[in-house]
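What follows is a single structure, written as structure tokens, with notes after it.
Only one protein chain is missing; all other protein chains are in place.
Right after this comes subunit A.
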Amino acid sequence: MIHSLFLINSSSDIFLEKHWKSVISRSVCDYFFEVQEKAGEAENVPPVIHAGHHYLINIYREKIFFVSVIQSEVPPLFVIEFLHHVAETFQDYFGECSESAIKDNVVIVYELLEEMLDNGFPLATESNILKELIKPPNILRSVVNSITGSCNVGETLPTGQLSTIPWRRAGVKYTNNEAYFDVVEEIDAILDKTGSVVFAEIQGVIDACVNLTGMPDLTLSFMNPRLLDDVSFHPCVRFKRWESERVLSFIPPDGNFRLLSYHVSAQNLVAIPIYVKQNISFFETGSSGRLDITVGPKQTMGKTVEAVFVTINMPKVVLSANLTATQGNYTYNPVTKTLVWDIGKLSQQKLPNLKGSLTLQCGAPKPEESPSLNIDLKIQQLAISGLKVNRLDMYGEKYKPFKGVKYVSKAGKFQCMAITIWLYIFTNKENSHLKC
């Protein structure tokens, strides 16, 4: 399946290669470089490239291209999913999946790759098992290692593969038994110029951090499970139980994991927590424009909207911005042409406003399209869909664990796998020239 893997940094250096079958010359990457050059931006590189006798399937993460070489038919998603899994494992092990982290830990990386694939087919990919086979680095251990010359490979061989539950290692012990669940939701919305909702949906995840001794069997139930429209589970969740009773019953993996991701569809009216009034216009003459944005809370269910950011990708001709903000600060980056307005908390009384003029390049035609706004925000202690965890029960172990549930509707870009409200606000006032 997966023949070889090359890691390539943004300056087209191959800084790591690993082969699971016979060695493939790194010149195969020339095809990749060719395509990369043509694509311009890294994001635009197509994930599947036909390269002579091989096929290159790549992902781009944290400024690194993971390029895998394939020689014969394989479902491309299989490879892509696996590569992302590799990247996540690195993240898990080193705290970040950067070029320097990989270079610093090249031996561990190599050992990991060796365990994860056998002959190009995934062998051990569960992080719990990997961590038993290969200990993640930490400062203390590396100091100890350098003094005593001991190693970062598990001294005792794990039994995980034999355990009846492949995602949990046997013999877990904690002094404080805790289970935390974070319900994190993000709203995906497109608003049009008038502020009405073109499209809105909620994507949620429940991330868990479970530090429990032994083999606990947990049951998590919701007050309103019918809200969840489309769910995908960690393999530990018993699907049948969900189907019949709408409760999550599972023997959890040890540590952090994503229990569930779900989707609340647009049909259930999605509450948009803020509204935006905005007016960005460019004058026909004088190479300037005007900008006026006001943001206010709406349907917040009594919670405070925090960490509000407004990001605007300005047209190329905008040279600078001279604005005043009644709250927060703004920055304009003339190179990337992005205007970022960091508002902070939204208060009900005084609505933050950003107003001022934009300077355009002299002589250039006025931009025909007004830019759209991207808005990030965060609301603590609220799941915007209204999802509520009812109770968490534990069977199979005697002790009483400490349980906690946290609701966040925090913001971030969807590509970054956090939560965002994407408000695309169309500013085009001109009548549609396509009459529909």
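Throughout what follows, contacts are C-beta pairs under 8 Å (C-beta built on N, C-alpha and C of every residue); 3 or more make two chains touch, one makes a residue touch a chain; residues count from 1.
Throughout what follows, contacts and distances are computed from a predicted model.
Missing chain, UniProt name from the options "3-methyl-2-oxobutanoate dehydrogenase (2-methylpropanoyl-transferring)", "Vacuolar protein sorting-associated protein 51 homolog", "Elongator complex protein 6" or "AP-3 complex subunit beta": "AP-3 complex subunit beta". Contact with the chain not shown here comes from a single listed residue; of A:E34, A:E96, A:E178 or A:D230, that residue is A:D230.
In the complete assembly, the contact with the undisplayed chain comes from A:F121, out of A:F121, A:F283 or A:Y399. Subunit A meets the missing chain through residues 1, 14-19, 21-23, 26, 41, 43-44, 46-48, 50, 53, 55, 58-61, 70-78, 80-82, 84, 106-107, 109-111, 114, 118-119, 121-123, 125, 149, 151-155, 157-158, 161-162, 164-166, 190, 198-199, 203, 217, 229-236, 238-241, 243-245, 249, 258, 261, 263, 266, 313, 315-316, 365, 368-369, 372, 374, 395, 413-415, 422, 424, 426, 428, 432-436.
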